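Encoded as structure tokens, the structure appears first; notes follow it.
All protein chains but one are shown at their positions in the complex.
What follows is chain A.
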Amino acid sequence: MDPMRRSPSPCSSRPSSPRTPPCEMLGYVGIEAVLDQLKIKAMKMGFEFNIMVVGQSGLGKSTMVNTLFKSKMWKSTVQGLGTPTPQTLKLQSVTHVIEEKGVKLKLTVTDTPGFGDQINNDKCLRPLDIEFLQRLCRTVNVVPVIARADSLTIEERETFRRRIQHNLRTHCIEVYPQKCFDEDINDRILNSKIRDRIPFAVVGADREHLVNGRCVLGRKTKWGIIEVENLAHCEFPLLRDLLIRSHLQDLKDITHNVHYENYRVCRLNESHLLPRGPGWVNLAQTPAGPLAAPQPSKACQQDQEDSKDDDEY
């Protein structure tokens, strides 16, 4: 083989992708030390993670987040019966930095108060849910969760879960972990197990109680204490392990390599117009941004009133 054959001309392209078979090293060199270098760098830079919780108010979203990260991320809000449900969705974000064994995590939790308060999805997924989930799954990793599972028996949970899974399959809603991103057989086996248990039936609690001499997180009811971290009681540990202990990096990778790239392609192709489809929700604008366009219904009302005024004159 002529070694000169591979010479690129000074101003030309890069070396072609290697098709050379692996080279045998005659002894230890120390290349694997790069893993430690990576770890050091990661510890120095810290990690970031952004979560959004979506669902009816009163389902225990804030409590759930607090339980997941064992801290007062969010003040759990209690909505009184008399307060009117807001017409528009207002997103609220809160960011905290938490540290564990030298690993710093900057966590941002976004809450969506007011979403879905008008509908009741006790029995199954309603059309609004279906539509919402379909769109959402194309833009972000979605993990569905059965909240307030303490009101369901184990059998009821299972039935509900199967019904939801059936609904999701029928409407081709791909929740996380998505089948199409399974890289090899190991991934598929691991993720299939997870997919079988989704949506997890969880219970959130931020109070500790004494059970058998141990201090556990749980909800105290008249008929017993529901231990949040007990797999027999609820599936909170599964959710926590998925989100934090095993798949956090994967969630970030898919968001970066797939969802963001898809967004980027659409955005670059469409010049400066953001796509607006039916059902576009009017959201509160940032203070520095321009004023939101008025709702069509409001505008019509305004016109009518104006014309009324004119008539009077």
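What we mean here is this: a residue touches a chain if its C-beta (ideal position, glycine included) is under 8 Å from a C-beta of that chain, and two chains touch if they have at least 3 such contacts; residues count from 1.
What we mean here is this: contacts and distances are computed from a predicted model.
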Options "Presenilin", "Septin", "U6 snRNA (guanine-N(2))-methyltransferase THUMPD2" or "Myotubularin-related protein 9": UniProt name of the undisplayed chain: "Septin"
Among A:L68, A:L125, A:L168 or A:I226, residue touching the chain not depicted: A:L68
Residue touching the undisplayed chain, where the options are A:I31, A:C180 or A:A232: A:I31
Chain A residues touching the omitted chain (full complex): 1, 3-4, 6-15, 17-18, 20-35, 37-48, 50, 52, 68-74, 89-103, 105-106, 110, 139-140, 183, 217, 240-241, 244-250, 252-253, 255-257, 259-261, 264-265, 268-269, 271-272, 274-275, 281, 283-286
